[in-house]
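Working notes for the structure below.
With one protein chain withheld, the remaining protein chains of the complex are depicted in position.
Note that the chains are named A and B in the order they appear, and that numbering of residues resets to 1 at the start of each chain.
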Amino acid sequence: MSDASEKIVYVCCGTGCLANNSIDVYEGIKNKIEELNLNAEVLTEVKPTGCNGLCEKGPVVKIQPDDISYFKVKASDAEEIVTKTIKDGAVIDRLLYFDTNLKRKVKSHRDSEFFRRQHKIALRNIGEINPAVIEDYIERDGFKALEKVLSEMDGSGVINEVVKSGLRGRGGAGFPTGKKWKQCASYDVSPKFVVCNGDEGDPGAFMDRSIMEGDPGSVIEGMTICAYAVGSRNGFIYIRDEYSLAIKNMRKAINGAREKGFLGKNILGSGFDFDIQIVRGGGAFVCGESTALMQSIEGKVGEPRAKYIHSVEKGLWGNPTVLNNVETWANIPVIIQEGGDWYSSMGTEGSKGTKVFSLVGKVKNTGLVEVPMGTPIRELIYDIGGGIIGNKKFKAVQIGGPSGGCIPEELLNLPVDYDTLSKADSMMGSGGMIVMDERTCMVDVARYYLNFLSEESCGKCVPCREGIKRMLEILTNICEGKGKEGDIDELLEISELTSEASLCSLGKSAPNPVISTIKYFRDEYEEHIRNKRCPAGICKNLTEFYIDNDVCRGCDLCRKNCPANAIDGAVKESHFINSDACIKCGNCINNCSFNAIKVK
Amino acid sequence: MTAFEKIVEKYPKEKRYTLAIMQDIQKEYKYIPKEHLSMLSEYLEVPMSKLYGMATFYKALSLTPKGEHIITVCDGTACHVRSSAVLMDELQKALKIKPGETTKDGKFTFQTVNCLGSCAIAPVMMVNEKYYGKVTPNVLRDIIKEYGGDSIE
Partner (left out) sequence: MKIVIDGKQFEAIPGEFILQAAKRNGILIPTLCHHEALSGLGSCRLCIVEVIDRGRKKVVTSCLFPITSEVEVITNSPKIHKMRQTIIKLLAARAPGNEYMKSLMVKFGVESLDGFTGDKNENCILCGLCAKACEELGTGAISTINRGITKMISTPYDEPSPVCIGCSACASVCPTGAIKETMENGKKTIWGKEFNMAKCENCGAEFATTKQYEFVRKKLNIQETEKVLCPKCRKKLQSEKFKDIYQDVKPE
């Protein structure tokens, strides 16, 4: 029903855009519409939505049915948007997205390379609904899969569909989801539990956050379908404490689902009961590990336990438990609706369907993207991501966060696929993809991750606690100029112990950043150890910046922006850095368009 | 009813709500006072040592009061590659405290967090609930001044 005088304005209120004051844009547009009494001529609904994905260019505002998308919108643009676009249907050119690959502006975000190359399944509703209003989810086929399951299917039929789909756990381990459900269903034990792991802790990853904030209904529906299939009546959604908006929106969605009869007792009159409780995390990355998460739900410290007996057999309070990641749950309703065969028609032999990645770091189009499995990494970084900021040189991309490894330039043609990435000493992980350029020191990256893990490890077992401690010590020494011959061998010796003998996967995967950076960037380690020099100019003790006078144009931008007043030079003349005053912050390099500032 | 009673009333009297109750106490008092830990131990019949262990394990809980202004610098990987380390160095120099600590005058608490999910405006910093993006050392000085801190030399 396309009525020309009815419009919907979608204002992104995901955490990324909120940080850029999108709430002021939302309020601004709403108030302007009221002020001008616009609803008399054009019935306008303004929806706050979840994350659209292109966070680099937020706040994002979309107007339908005109299919116009505006980026980097400020509150001061509200008036113009209301009068020009909503009222008169005209496009405001300066607010359109400039696609750096197409080298032109596009009217709708759908025309941009960033969006065109994606295939949104888990992210299907985000940016298109108001997540706090359950009716929006229902309007976009929300809970239709649940209806189908309760009226036409039995437990094993549901599990069969998930097995056929080839869906593998999206939290990182990639365990076949259908197999997990099947195992849990096989135990004739009561009660059983269904858990959602929303403790997304990988620094640089916000896929789960966006789904929990922007489409919480999909997670609820997925869990309810599973509960029916395995025979559970109680579910928990464990949400990281820092994600307050996700907790808020999930609460609203649970309440909304209950009101509509999709959750609670006698769901849709089927006689099936299932309800969900939200549990807040306590600020511990290790609680993203499934057994630690369950300990946390039980009210204890988040210390993992040996997984010799799987959680599907003995999980929460010793009972059969299915634990899956947010993105995994979000895929379930579509798999049921369209069928497992449809899902497995996408992707590769071993990795079916699509995966959401958070493409961040030194890439132009930072944000969330969802692509079919098998997409080459190069396409993600260059075609979708737009390439490296400032057109600097690509160095590596870290995939899988602190549990993953770096992929160097020579491997950029590798497809995103669970097994391919493992073979390359990296890991799919939760989907965090950190792009690094020539101004990233790979030894510092290894040190950074180990520093992170040294605080996040639960500290119970020796290989992890003591191993990480000593590896961190060695790496810190190397970065401070105290590295010595034998350090690399020592790192590899400890890595072997920690990766094989640690109690849980946090410990087992902790050495990965060390192993992969040594494998692909050994020369950088040796430069630090032997020549006491950091080629990337990041390790302060091993860095000295200088200005190449053959290249310097004297634009004076570096001197003006130096926080330590360490640069001298007159306009249009060569500039100089005073090494004694320089604090090695690199601000000058960021400001120089001529690449005149170099590392000695 | 005391504030403590109001908090525990919200939950069934079960060990599994320990973390949730402690988080509510943290929110109410900005830390977990010793008396409350002790009262909770009696109420839930859980040894004090277990509760103390939890309070020191979970970073969302603290046993010492937080400052008037909480400065949170994101040290997620995306922010790290966009030089959040520089920010943390400068903040440490200015406030003379390390991450996790509070200034002696109780004005500022400096903490780090891993990924606020705003990677597009990295490096990101929050003061209380307000976000600041693309923060450079110069901008940092102005922000601290805004909240009544000493300027960095």
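Operating definition for what follows: a contact is a pair of C-beta atoms (placed from the backbone, for glycine too) under 8 Å apart; a residue touches a chain by one contact, two chains touch by 3 or more.
Computed from a predicted model, the values in this text were never measured in an experiment.
In the whole complex the chain that is left out makes contact with A, B. When the missing chain is restored to the complex, the residue among A:L293, A:V312 or A:L503 that touches it is A:L503. Contact with the omitted chain, checked across A:G467, A:P511, A:P535 or A:G586, is made by A:G467. Of A:Q183, A:S244 or A:S454, it is A:S454 that touches the chain left out of the display.
For subunit B, the residues touching the absent chain in the complete assembly are 34, 37, 47-53, 56-57. Residues of subunit A that touch the chain left out of view are 284, 286, 301, 305-306, 308-309, 453-463, 465-470, 472-473, 486, 490, 493-494, 496-497, 500-503.
The rule we apply is simple: only the chains that are shown with their structure count from here on.
Centroids built from CA atoms put subunit B at 23 Å from subunit A. In the complex of the two chains, the subunit A residues touching subunit B come out as 15-16, 18-20, 55-58, 201-206, 209-210, 241-243, 279-285, 296-302, 358, 360-362, 366-367, 398, 401, 432, 434, 436, 440, 445, 448-449, 452, 458, 561, 563, 583, 585-587. Residue ranges of subunit B in contact with subunit A, taken from their complex: 14-20, 22-23, 50, 53-54, 57-61, 75-78, 80-83, 86, 89-90, 113-122, 124, 131, 133, 136-138, 141.
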